[in-house]
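For this view, one protein chain was removed and the others were kept in their places.
Per-chain numbering from 1; labels A and B assigned in written order.
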Amino acid sequence: MTMVLAICVAVTFGVSIYLMLGRELKGIAMGVFLLGHAANLSIIAMSGSPILHTHGAEASRAPATLEPISEHLDEQRHPLMTGVNIKQPPVLEHHEPMTDPLATIVDPLPQALILTAIVISFGVMAFLLTLLVVTSRRTHTLAIAELAQEPAPEPDGGPAQA
Amino acid sequence: MSSSILRTAMGLIFPLTLLFAVYMALKGHNQPGGGFIGGLIAAVALVMVRMSHGRDVMASVMPFHPRLLIAGGLAMAGVTGVVPLLFGHPLLTSRAPYVHLLGEAIHVPTALFFDLGVLMVVVGVAAGMIFRLGGEVDPA
Partner (left out) sequence: MASEWIVLFAVLAPVAFGLLTLWLPRGWIEPRMVLATAGPAIAFAMLLNTAIDNRSALQAQHDYAEAQASHNDHAHGDEHDNSHAAEDASGHHGHADSPADHHSESVHADADAPAPPTTGVLPWMPSLNINIAFLTDGLGLFFGLLVSGIGTLIMLYARGYFGRAGPTSADDLYRFYPTLGFFTTAMLGVVLADYTLLTLLFWEMTSISSFLLIGWDRYDKKAVKLAMQAFFTTGLGGMGLFGGVLVFGNATGYWRWSEMLTHSDELTAQLQHVGEHPQLLWAFVLMFIGAGTKSAQFPFHYWLPGAMAAPTPVSAFLHSATMVKAGVFLVGRLFPVFAALELFPLVIIPLGAVTMLYGGVVALQQHDLKRIFAFTTVSQLGLLMAMYGVGAIDYHGQPAIDYDVTQIANHALYKAPLFIAAGAIGHVLSRDITQLNGAFYKHPAICGTMMAAALGLAALPGTISFQAKELFLYGVYHGIEAGNVVLWIVLVMTVLTAVCNVAICVRVWTTLLGLPGGMREEHGEPDHGHHHEHAHEHGLLAHLIWLPGALIVSLQFVGGVFPKLAWSRMLGLFEQPATAHNYFASHYGGLPNLTELSIGTPLICSAIAIVLGVIVGLAKPLRGSIGDFADRIYPAMYWLSVTGGGRCFRLIQTGNLKHYLLFVLGALLLGFTWAVQVDLADNDGGMLAALSSDTAGNLFEYWPGILLGLIVCLTAVLIPMTEVRIVRVLFLGACGFAVVGLYLVYQAPDLALTQLMFEIISVILFVIVLRLLPREKLHTIKLGNKAWRLVLSCVVGGVFGWMTLIAASTDRSATNPGKYPLGKTMAQHSYGNKDGLDTAMAGADGPELRGGGGTNVVNVILVDFRGFDTLGEITVLGIAAMGVWSMMPHRRRRDGRTAKPNNTEQPGVTA
């Protein structure tokens, strides 16, 4: 699963860079947008694959847990992926503190970080769109080459000519 | 887009969506949901009204300035964070006391108020952006 995600990250990241290298602000805005997706996907990859391997390399690394995984095996079917055992969403089922919660649920921290990131990118997106509108109203163009020719403001407040 | 079917349906859908948003925010502490999600759902409701009823409906849907919501939400979250300081706890310490309401013991974490503040801010921000980007007339 990590491999799939890595490929997705590679593609979205590449496309967003391609868009951002373009010559038009709208494309650049879309690139920034897509970049958010790429970053979020790469962060969620850090939580590790949700699929529980009962055999192979992953199983040997998984620590012995007190939680009876096997009892819940039936419930641990993903609605889409019926064929595999899979970790649960990070919602606790009971109130007792668990010794190793991450054996049964996925790592919640990357999810929290991404949630923050999504909401922030909401603000960023709106801000970016506003900038687009304001820029196009003031300069009547969104092409980078034309915008770059706008004169830069001169700094003020030089030394006194004594 | 401004079909009459959608407009009629929005009369029902809009309040229900808002209700759903609040529900999602309230149950967020124990189930998937939370202030951000609730706020965004409410924002989607606003966007839907904007889509169905066209421009200039926002002022009647939301007769006050969205920055009131932002300020209120920030204040709510901030106050929730600061109150523990008065009792000598670190900033944003939460408690989850049981509140007896109608004979039921309901678990009310103080973080809930924080989450509601978040919801208000998100709704305010989204509404403000829809107002401006959608070319609405400023509310009072």
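The definition used in the following text is that a contact is a pair of C-beta atoms (placed from the backbone, for glycine too) under 8 Å apart; a residue touches a chain by one contact, two chains touch by 3 or more.
The structure presented is a predicted model; accordingly, all values stated were derived computationally and were not measured.
Interface residues of chain B facing the missing partner chain: 1-2, 24, 28-37, 40-41, 43-44, 47, 50-51, 53-57, 59-60, 66-67, 70-71, 73-74, 77-78, 81, 91-98, 107, 109, 111, 114-115, 117-118, 121-122, 124-126, 128-130, 132-138, 140. With the whole complex as reference, residues 1-24, 26-28, 30, 33-34, 37-38, 40-42, 44-51, 53, 55-58, 61, 78, 80-81, 83-84, 86-93, 95-102, 105-112, 114-116, 118-127, 129-134, 136-137, 140-144, 148, 152, 155, 157-162 of chain A touch the missing chain.
The rule we apply is simple: only the chains that are shown with their structure count from here on.
If you check the complex, the residues on chain B that touch chain A are 30-32, 36, 40, 122, 125-126, 129, 132-133. Every residue of chain A that touches chain B in the complex is listed here, in rising order: 89, 91, 115, 118-119, 122-123, 126, 129-130, 133.
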